[in-house]
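Shown here: the complex without one of its protein chains, the others still in place.
After this line comes chain A, so read on.
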Amino acid sequence: MMADQALGAGANHSSGMKRWNKRKVISNTFSYALMILIALVMILPFLWTLSTSLKGQNEAIYTMPPRFIPEQWTLGNYTTVWNSLPIPVYFWNSIILSFFGVALPLILASLAAFPLARMEFKGKQFVFLLIMATMMIPAEVTMIPIYLILNKINLLGTLTGVIVPGAVSAYGIFLMRQGMLTVPKEIEESAVIDGAGVWRIWLNIMMPMVKPTLATLGILSFIGAWNNFLWPFLVLDDSSKYPLTVGLYKLKGTFVSNTRLVAAGSMITLIPIAIVFISFQKYFIKGVNAGAVKG
């Protein structure tokens, strides 16, 4: 920003600088107005749900105009949901699914991406195309056979059965390969000269160089695992194994007409992800911002 102003002043003298600043003020005001408007659109559904979840049983939810501030504040909807569903159990299951849903794809994808990005070998192009092809197979195509395979190896109804089929993603391999392609050849060569073996090169050279990609893939995997609905819904039949998404779907069935309770249940599932996101975002934004040039 400083450099821009100096440039403006140097080129156009003082009157030019004044006009230039005025333009800057207008454009910044416009940017802020636009950003605030979009932010409102993004959070409006959340605010509305929060408001609904805090409304008393006798208070109308739909009124014209909509009332965002409840007339009869209550936390009763939250305690009802908490007491009628095993929320901590759902939480724990979601945490287990998310942990393995992040760890396994990160390890497996970075292993597989390494030769695809850095080695020359016969069959490489074929393997890469095959992996990319699996990316295009909709999960719904393979859903039925995987269901039958899990049945065969006795994993139906278990959390392992939810985790294993999703442990490797072709998309993750693709992403890690893109990250590893950008590592300069010289770093790798000097490691070889120093006598490092392939596994050391992978662990000590490649992995630190692709940290931003790992962070991106880790976060994407976390979101995917935390929010996964279809697969746990299909594989699990015992409510003690349900993650939050499936539990919430059941909640809707249990309290079919009570919007306030479903809203409270939705807010309960949103709180942890908001906390994880807020505590994680520094590292995330850092990763995304790496290499940014700001005045």
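One rule holds for everything that comes next: contacts are C-beta pairs under 8 Å (C-beta built on N, C-alpha and C of every residue); 3 or more make two chains touch, one makes a residue touch a chain; residues count from 1.
Throughout what follows, contacts and distances are computed from a predicted model.
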{"item": "Complex member absent from the view - protein name from UniProt, among \"Acyl-CoA dehydrogenase\", \"Lactose ABC transporter permease\", \"cytochrome-c oxidase\" or \"Polyketide cyclase\"", "value": "\"Lactose ABC transporter permease\""}
{"item": "Positions on chain A contacted by the hidden chain, ascending", "value": "1, 4, 7, 27-28, 31-32, 34-35, 38-39, 41-46, 48-49, 52, 61-66, 108-109, 111-112, 114-116, 118-122, 124, 127, 130-131, 134-146, 148-149, 164-165, 167-168, 170, 173, 189, 192, 198, 202, 223, 226-227, 229-230, 234, 244-245, 248-249, 252, 259, 262-263, 266, 269-270, 273-274, 277-278, 281, 285, 288-295"}
